[in-house]
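Each remark here refers to the structure printed beneath this line.
The complex appears here without one of its protein chains, the remainder shown in place.
Note that the chains are named A and B in the order they appear, and that numbering of residues resets to 1 at the start of each chain.
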Amino acid sequence: MWRSSPRISLIRKGSGFVVKFNLVSAPPLAGYHQAFGGVTLHAPEDLAIVNMAVPLGGDARALKAVNTGYGVDLPELGKSVETKKGAARLVRLSPDQAFVIFTHPAPDAEDVVTKRVKKAMYLTDQTDVWTGLEINGPGALAALERVCPIDLNPGAFAMGDAARTVMEHLGVLIIRTGEDRYLLLSASSSAGSFLHMLETSIRNVI
Amino acid sequence: MIIEHPLLGPRDAAEFVYLGDACLIDRPDWQADDAAEQFHEYGYLRDNPAGEHQELWYHEQGDRSWLVVTRDTLSHEITKVEMARDVAKARGRGK
Partner (left out) sequence: MTQVEHIGQAFKFFEDDERGTQRISVFGQDNRVSAGLVNRAQRLTFSFNGKEMTGFQGDTLASALLANGQMLVGRSFKYHRPRGILTAGSEEPNALVELRSGAAKEPNTRATVTELFDGLEAKSQNHRGSLNFDLMAMTDFASPFLTAGFYYKTFMWPKAFWEKVYEPIIRKAAGLGSLSMQDDPDSYDKGFLHCDLLVIGAGPSGLMAALSAARAGARVILADEDFLPGGRLNSEVLEVGGMAGSTWAAKTVAELASMDNVRMMTRTTVYGAYDHGIYGALERCTDHLATSQGKPRQILWRVYSKRAVLAAGSTERPIAFGNNDRPGIMMAGAVRTYLNRFGVVPGKQMAVFTNNDDGWQTAADLHDAGMNVAAVIDSRDVDAPMVLPGVRHIRGQGIMNTIGRKGVKAVQTTGGVTLPVDAVAVSGGWNPNVHLTCHQRGRPEWREDINAFVPGGVLPVGMAVAGAANGSMTLSACLAEGQAVADTQITDLGFTPVAAEVPVASDESVNGAAFWHVKESRNRAWLDQQNDVTVKDVKQSYQEGFRSVEHLKRYTTLGMATDQGKTANIPALAIMSELTGKPIQDTGTTIFRPPYTPVPIGAFGGRSRGKDFRPYRLTPSHKWAEENGASFVNVGNWMRAEWYTQPGEKGWRDSVDREALTTRTAVGICDVTTLGKIDIKGKDAGAFLDKVYSNTFSTLKVGRVRYGLMLREDGICYDDGTTARLEDNHYVMTTTTANAVLVYRRLEFARQCLWPGMDVHLISTTDGWAQFAVAGPKSRQLLRKVVDKEFDLSNDAFPFMACGKVTVFGDAPARLFRISFSGELAYEIAVPARFGNSMIEGLMKAGKRFGAVPYGTEALGVMRIEKGHCTANELTGQTTAHNIGLGKMVSQKKECIGNVLSQREELIREDDVKLVGLRPVDRSKGLIAGSHFITKGDQANMANDQGWMTSVAWSPNLGHSVGLGFVKSGDQRKGEVIRAVSPVHGTEMDVEIVSAHFIDPEGKRLRG
């Protein structure tokens, strides 16, 4: 919960007009963690997502800005890359679009990315549009096989590979973040169906 | 069906939404003298070939690209898949 973060106080002292009220951050799957035999399912905390759109004809400038700001090149389509210190993951989603995914509790993720890439790209905060679940463990692949039409065989879906697809009627962005670890992002409004989809898949295979 | 996305490789057609004839890219000039007739043709008159057909598919559950897919409507064989944006530009579309 954002308000409990010691770094930021939401209550401005001496506020005469505004009702004293603490806005509580409650993303749909916050705090979810469940171990099922050899598989764990976990909602990463404070996952911030910002969309970067490359202006028409501004590719060179955008690529340079990403490299300057993050120290890595913007990955190819279908790939993601972690910055050197693992501070952020860049995922290329389409020819002119990429996500920056990083950990950041405050609702100002767009400003964070703006500082890195300046005005080389159009940015849109996507943090609250999505909800994330990380599936990890030797049974993860078997569980995902029940819902994911993409070939996730290690030979076909390498470390860092990313794909946007449909699972159980839900749009899902899946990224392979480890040997048996995948980060899945789906729409936050359907978080209940998203969680049910993955829990059922795991229960059906363990 | 499988659509060989030019950038993403083979993807199940279930990820796509079908629109129709790729002639929809060729939107008439609204200021032409016969604009009404041209738009009527554009909006309503289509070929319905039994055979090779250029058609628009949208990768809605994917990268949101519109594609021009050349498909045989009898055999479903897909012989060519292009980014619709490139096709549109090649056909002279701009702003």
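Here, a contact is a pair of C-beta atoms (placed from the backbone, for glycine too) under 8 Å apart; a residue touches a chain by one contact, two chains touch by 3 or more.
Being a predicted model, the structure only gives us computed values, none of them experimental.
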item: Of A:Asp73, A:Asp151 or A:Glu179, the residue in touch with the unshown chain; value: A:Asp151
item: Positions on chain B where the hidden chain makes contact; value: 1-2, 10, 12-13, 17, 19, 24-25, 27-28, 30-31, 35-36, 39-40, 42-44, 56, 58, 60, 64-66, 75-78, 83-85, 87-89, 93-95
item: For chain A, the residues touching the chain missing from this view; value: 2, 8-12, 15-19, 21-28, 51, 53, 55-57, 96-97, 107-108, 122, 124-130, 145-151, 153, 156, 168-170, 187-194, 196, 200, 203-204
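Following the convention adopted for this analysis, only the chains that are shown with their structure count from here on.
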item: CA centroid of chain A to CA centroid of chain B, Å; value: 32
item: Residue ranges of chain B in contact with chain A within the complex; value: 7-9, 11-12, 14-15, 60-65, 83
item: Partner chain B, residues of chain A touching it in the complex; value: 77-78, 93-95, 97, 149, 163-166, 171
